[in-house]
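A single protein chain has been omitted from the complex, and every remaining protein chain is retained in its original position.
Chain lettering (A and B) follows the sequence in which the chains are written, and residue indices restart at 1 in each chain.
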Amino acid sequence: MALANLSRRAFLQTTAAGTAGLALSLGGATRAFAADLTVGIVYVGARDDFGWNQAHAVAIQALKLVPGVKVVEEENVPETDACAKTMESMINLDGAGLILATSFGYYTPFVVDMAKKYPKVEFRHAAPLWDKDKDPKNAGSYFGYLNQGHYVDGVAAGLSTKSNKLGFVAAKPIASVLSNINSFMLGARKVNPNAVVQVIFTGDWSMPVREAEAASALVDAGCDVITCHVDSPKVVIETAEKRGVKSCGHNASQAPLAPKGFITGAEYKWETIYKGYAADLAAGKTLSNFTAGGIELDMVQNTPFGAGATDAAKTAATAAIADMKAKKPIYVGPLKDNKTGKIVIDKTYGNLDPYLDQMNYLLEGVVGSIT
Amino acid sequence: MNDGLATVLIAMLGGAIRVSTPFMFVALGECLTEKSGRVNLGLEGTLVLGAMVAYAASYHTGSPWAGVFAAGVAGSALGAMHGSICKLPKVNDVAVGIAMMLFGTGVAFFFGKPYIQPTAPRLPSLPLGGWSDSSSLKSALDVNPLFFVGIVIAIVMAWALRNTRWGLVVRTVGDSAAAARAMGISVDLVRFLTTTVGGFLAGVGGAFLSLSYPGSWNQGLSSGQGLMAVALVIFARWNPMRCVIAALLFGGAGAIGPALQSVGITQGYYFFNAAPYILTLVIMIATSSAKRSARDMPGELSMAR
Partner (left out) sequence: MSTGAPTASEVPAVAMKPAAGSDFALRLRANSEYVAIPAFALLMAALLFALFLLAIGKSPIDFVAYVWRGGFGTAFSFQNTLQRSSPLILTALAVAIPARIGLIMIGAEGALVLGGFAAAAIAVPMIGVAPPFLTLAIMVVAAIAVGGLWVGIAGYLRYARGVNETIASLLLTYIGIAIMNFFVEGVLRDASNPNKPSTKPLGDAYMVGKIPGTDVHWGFAVGVLLAIALYILMTRTTFGFAARVTGGNFRAALAQGLPVGKLIVSCAMIAGGCAGLAGFFEVAAIQGRANASLAAGYGFTGILVSFLARHNPLVIVPVAILFGGLVASGGLIQRRMDLPDATVLVLQGLIFVVLLTSETLYGRFAFFKPIKGRDRT
């Protein structure tokens, strides 16, 4: 939020320093941008939802500071042909030359189709889905590997629990959610081999009453640390606080919502990516097709410790953050799934390995089922 | 497994108390409106607007009860709007209700933007579970006063409909407008008042959502609760006490999904989450029959034939 107060000079300095994104720029495949550029941003929900969309909307302010760049934004665009039409409308009526699509479900088929239809327009989509062999060269992906933040949460939570039961309220069983759950569990088991993570799927990205019920049910089942992956974690964190258990955040800082029990939280730092884009645009450079990273590239961070963090938890979590910065792998194979005991992760994978983007299982140590 | 069963049952008890209150208020409001022979399907919009206004008012005044009152006033405004439009001849109350649902939701979203992030003072609850050692039972029995207010309103409404002159007037208007006119009753005025009061109650139901449970304002807050509450009235056969029971049942069923997952029964959670809908449908099928479907239905209701 403090971004609005940044002077342009300060802004340019920080962006110049922070453009070290993981860049797989395909030389010459894409064109450089002209001086005047309209950027169209598409959001799946309200821009001020205190969750996923707001995190993007706040960080995207960076683009507005670039001279010659105009930003047009549209919110509450469902993952139907409405999003294709919105992108098209931005191109046809607003003259947009760059589209940033910020919801997972926009990619196939809509972003891909539009990129094929408008080869002169650049598209960037917020999920690690761009495939350099199959997908158009004027499309691309950017993403923060939030599971690293959840891993750090897990380390802190594993030392904070007395019952050895940790609760996770999740929206839908998609790869990025499953990775957050599994990483949270692996973090907890790293410091506390007896810890288990109990997960409840609500089936919806935003369903406040059911999220509160789920958090409550987890506490009833004996969980004494609660975290979540839903669009807007406010309700889950507040419910945990009300029930007197500790909590870890998701998406953005929820520290003020739980003055007693908040430990730490996994936060996206989209501004690193958007500032990088802004610097590239200002310099007239082509945006890279694939920009992704975690804590090591400052695209993900952990919320400063709250009152719920004990000294032991703080020390271990700080060490875990250092591990992430040193690119120490989270998924040290072999690892089994929690249903059949089958080995699903055969060896150790690097934290950004595309193999992990295909995750469709919960690991041993997690109680819950994806169907 | 016995532990698991106890967990699920306690969760359902807690769910029944926590989740049922907005259903109860909307259903009672709708029950009163329908008793006078009019349907207001727009209470979903009223609920959402009530939730937003309550949160905003609580935030600005610092008093959650002022928020509850403000939500009631906003709800009555929408109710009065519905009531005065529908008294015009040839205007269809069901359709106006659907339009009002859109309008109320739109207004709430439009003006609610600045209140999504701030934290407003919530309603305190009564810790009735202090005697128990079990923290889950304690929490299940942490009851918001509005829950009891709802039950009292239901009792008063049931009694008043049966035993007072006002109740007789409302029922007469609902059963036969012609008879009411013959008695010199202003049918339009009665329906206007019942719709306004119904709107007030639905607004208060919204205040419960944003100020007690889940206790936060955002655009996804009501996922059809207002619409379902209108359904519960039919399910409850236009009886205020049965509205309370229906709301409790529905709230308890809503807790099944998360509770079962929390004790390790995790397969098929989509169906457990749909339990309230399935249960309602099954009970409706079981309790109705072709011949006596309209038994308790106010005769003037546009749904009746």
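The working rule: a residue touches a chain if its C-beta (ideal position, glycine included) is under 8 Å from a C-beta of that chain, and two chains touch if they have at least 3 such contacts.
None of the values given here were measured: they were computed from a predicted structure.
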item: Full-complex contact with the absent chain, from A:109, A:256 or A:304; value: A:109
item: Chain not shown: contacting residue from B:170, B:202 or B:227; value: B:227
item: Chain not shown: contacting residue from B:5, B:126, B:182 or B:281; value: B:281
item: Contact footprint on chain A, counting only the chain that is left out; value: 40, 46-47, 72-82, 85-86, 88-90, 92-94, 104-105, 107-109, 127, 129, 172-176, 203, 357-360, 370-371
item: Chain B, residues in touch with the chain not shown (by the definition above); value: 45, 81, 85, 88-92, 94-96, 98-100, 102-107, 109-110, 113, 224, 227-228, 231, 234-235, 268, 270-271, 273-274, 277-278, 280-281, 284-285, 288-294, 302-305
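As a working rule, only the chains that are shown with their structure count from here on.
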item: Between chain A and chain B, centroid-to-centroid distance (C-alpha), Å; value: 37
item: Chain A-facing residues of chain B, complex; value: 7, 10-11, 14-15, 18-19, 109, 113-114, 116-117, 119, 135-136, 139, 209, 213-216, 218-221, 223, 225, 254-255, 257-259, 261-264, 266-270, 273
item: Contact footprint of chain B on chain A as seen in their complex; value: 45-46, 48-50, 54, 167, 198-204, 206-214, 216-221, 231-232, 234-235, 238-239, 242-244, 256-257, 367-369, 371
